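All protein chains of the complex are present and in place, except for one that has been dropped.
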Amino acid sequence: MADNSSDVLPGREARAHLDHFATAEQQRNTAMAGMWIFLVTEIMMFGGLFMAYAVYRLGHPQAFASASRDMNIVLGAVNTAILITSSFTMALAAQAAEEGLLRPAKWLLAATILIGIVFLGIKFVEYYQHYRDHKAPGFGFQTNLPDPGGIQMFYIFYFAMTGLHAVHMIVGIGLLAALLIMTELGRFSREYHSPVVITGLYWGFVDIVWVFLFAIFYLPGLHLHG
Amino acid sequence: MAEPTVARKIYLRAYAGLLSLTLLTTLLAFVNMGWFNTVAALMIAVTQALLIGGIFMHALYETALVRVILAGGVLWFLILITLTMTDYLTRSR
Amino acid sequence: MSNFTASYNLFFWIMAAVCGFVAAGIAFFLILFAARYHRRRESELPPQIQGNAIAESLWIGIPFVLFMGMFAYGAKLYFDMRLPPADAMEIYVVGKQWMWKTQHPEGEREINELHIPVGRRVKLTMTSEDVIHSFFIPDFRVKQDVLPNRYTTLWFQATKPGKYHLFCAEYCGAKHSGMIGWIYAMEPHEYQAWLEQGAAEGGMASTGEKLFHQFQCANCHHFDGRGPCPDLQGLYGSTVQIGGGTSVSGPTTVVADESYIREKILNPRAKVVQGWKEGYMPSFQGQIDEEQILDLIAYIRALSPAPGGAIASGSGGALQGAAPQPTIIGPEATSIHNTAPYRP
Partner (left out) sequence: MIAAPEITERNYLTGKEGVLSWLLTTDHKRIGLLYVASITAFFFIGGLFALLMRLELLTPPSDLVSPETYNKLFSMHGIIMVWFFLIPSIPATLGNFVVPMMIGARDLAFPKLNLASWYLFNLGGIVTLYAILRGGVDTGWTFYTPLSTTYSTTYVIAAAAGIFISGFSSILTGLNFIATIHGMRCPGLTWFRLPLFIWGMYASSLIFVIATPVLAITLLMVAVERIFQVGIFDPALGGDPLLFQHMFWFYSHPAVYIMVLPAMAVVSELVSTFSRRPVFGYKAVAFSSLGIALVGFLVWGHHMFVSGQSIYSALAFSLLSYLVAIPSAIKVFNWTATFYKGSISWDTPMLYAIGFIGLFTIGGITGLFLAALGLDVHVTDTYFVVAHFHYIMVGGAVMAYLGGIHYWWPKISGRMYPEGLAKLAALTVFLGFNLTFFPQFILGYLGMPRRYAAYPPEFQVLHVLSTAGASILGVGYVLPLCYLIWAWRYAPKAPPNPWRATGLEWKTPSPPSVHNFDETPVVNYGAYDYEALKGELGLG
């Protein structure tokens, strides 16, 4: 009565496939499909926020533009580049794991974690600056720009969306740390490495979300500066 | 394994492309192009998303099922936003 | 009963007949087949029919045609209900937890009651002070949600005198089921008498005029076109050129209706009139309540020629030509005669 019907993530030991699957390929394809479906739910979750953002930007075009002018574009652009770099190292890590090159995979995972932490560090510096400038809704928000309701709405969505993104980053760093430990313990092999690939998908998705957040929160008002 | 291996060169090119697009979108945002600013920013963001999704996340090399799932997700997001906008764009105030 | 009741009922019962016929047919065949083809022996294997393309296309096609008919008829009725005629008599409604406040242009204010004349088109302009409510007169077959910070409208023409239920149909908190009242549809002459016996405090426009001075609107909005702010005569119903503002992405035009005037009072920077300074007018958000805004709107309406130029057709004879359009000569004119309330 062995109860071996354990889940794909995380695997107990390096082995070809779990026994409710017929083949390793079936297991791999099902796991990949499952992860992509999960990413679709993430699209819809962020999608609700993007939709609400669009509705309110339509109603308060000026406020959203002028509020975005107060974003720190240098930090934003640098952070975008940083996160893209982390996606790059993550993609290389997944590739290395696939090829069974576990030592490079380990270092690339560590690099990804590190770059992710730098991203979050910069993000929290920005948060602190907004808080200090009384731009955090619910924490003594003040503005003397026209249409204060619209300005506050911008910041609500800014904090909600980048905050939800940051939560995803933190979860992602936790997953990567778990992968790192599992690699160290020799759980992965050329045959079994889907956790690395699947986490790579998650990390890439989080990066994609940020690319859009950068476009809608940092860029809209810049040209008004001239 | 079934996983197709992507040449490191392709990863590097995608990475370089992504960084240059970030620079481009930041610089373009300083130029006043009216409504086109928003369109340009979103178009560049979509291109970046395609690069990350297609190459880093291997969507380009995946099974048809994965591509259908992904297309479905995008389609339903568009349904959400389009039908909601039918209200906001035609509401008489 | 209202102008919508008969056409609504006709549509409803046609639908009921068509749908009832189909439902009865399905029930009939289900029971018939279940009895007629009842299993006779445990190992029975009936003929294995897979399907029939013709039958299936029929029961896809026929419902589709019926559905499109229902859609079209429903849409027509809905558009009739949703687009108020220009010549309707105006009533203002403010909903709050948990009462309805109604207001006649002549100044009559009521709570949880509304008196209206039979045979005249009545348009309600409604807003809420707190949550979403819904103004529902079952016998008139009309209903419209009433939203905070926004005007919604509803119109009808009562056809039979009587006392009708008024309900709040959108759940609005603890005493939702107590937010009810009565609509009194009266013969026009009775309505006129009712108006006169209660009209003590003056018409809405006249109250609005007082507010116009009280809030010092008159300091800037002169009626000779030479003040620092636009002349409001003729504003209502006109098309305004908007140069910019926080709620628009560029120059545009809007029709100066109730919603526009309300937004100007509460949030003047939302739409700035072409050629006038942005940020000159202060916001009155928090200083003025919904009923006062409606009074001011009634006053600003009174500064313009009546829309459509004529009083509603129909049997409202008693109201016709009751009072002439009052003359208003700039902010110095202190009041409109209380005895001659403004009538659209």
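So that you can tell them apart, the chains are marked A, B and C in the order they are listed, and the count of residues begins at 1 in each.
In this text, a contact is a pair of C-beta atoms (placed from the backbone, for glycine too) under 8 Å apart; a residue touches a chain by one contact, two chains touch by 3 or more.
Being a predicted model, the structure only gives us computed values, none of them experimental.
> Where does the absent chain make contact, in terms of the chains shown?
A, B, C
> Which listed residue (C:Ala6, C:Cys19 or C:Val255) would be found touching the missing chain in the intact complex?
Per the contact definition at the top, the residue touching the missing chain is C:Cys19.
> Just the residue numbers, please: which parts of chain B touch the chain that's not shown?
These residues touch the chain not displayed: 65, 72-73, 76, 79-80, 83-84, 86-92.
> Take the complete complex as the reference. Which residues in chain A touch the chain that isn't displayed?
1-8, 16-17, 19-24, 26, 29-31, 33-34, 37-38, 40-42, 44-49, 51-52, 55-56, 59-60, 63, 137-139, 141, 147, 149-150, 152-153, 156, 160
> By the contact criterion defined above, which parts of chain C meet the unshown chain? Give residue numbers in ascending order.
8, 11-12, 15, 19-20, 22-23, 26-27, 29-30, 33-34, 37-40, 43-52, 55-56, 59-60, 63-64, 67-68, 70-71, 73-83, 97, 130-132, 134, 136, 138-139, 141-145, 147-150, 152, 165, 167-178, 180, 285
We adopt the following convention: only the chains that are shown with their structure count from here on.
> Suppose each chain is reduced to the average of its Cα coordinates; what separation in Å results between chain B and chain C?
43
> Would you kindly tell me how far, in whole Å, the mean C-alpha position of chain B lies from that of chain A?
It comes to 15 Å between the two C-alpha centres.
> Considering chain A alone, which of its residues make contact with at least two other chains?
Those would be 59.
> Can you check the complex and tell me which residues of chain C touch chain A?
Result: residues 244-249, 267, 269-270, 278-279 of chain C touch chain A.
> Applying the document's contact rule, which stretches of chain B touch chain A when the two form their complex?
Contacts found on chain B: 1-3, 5-6, 8, 11, 14-15, 18-19, 22-23, 25-26, 29-33, 37-38, 41-42, 44-45, 48-49, 52-53, 55-57, 62-63, 65-66, 69-70, 72-74, 76-77, 80-81, 84-85, 88-89.
> In the complex of these two chains, what residues of chain A are touching chain C?
59-63, 146-147, 150
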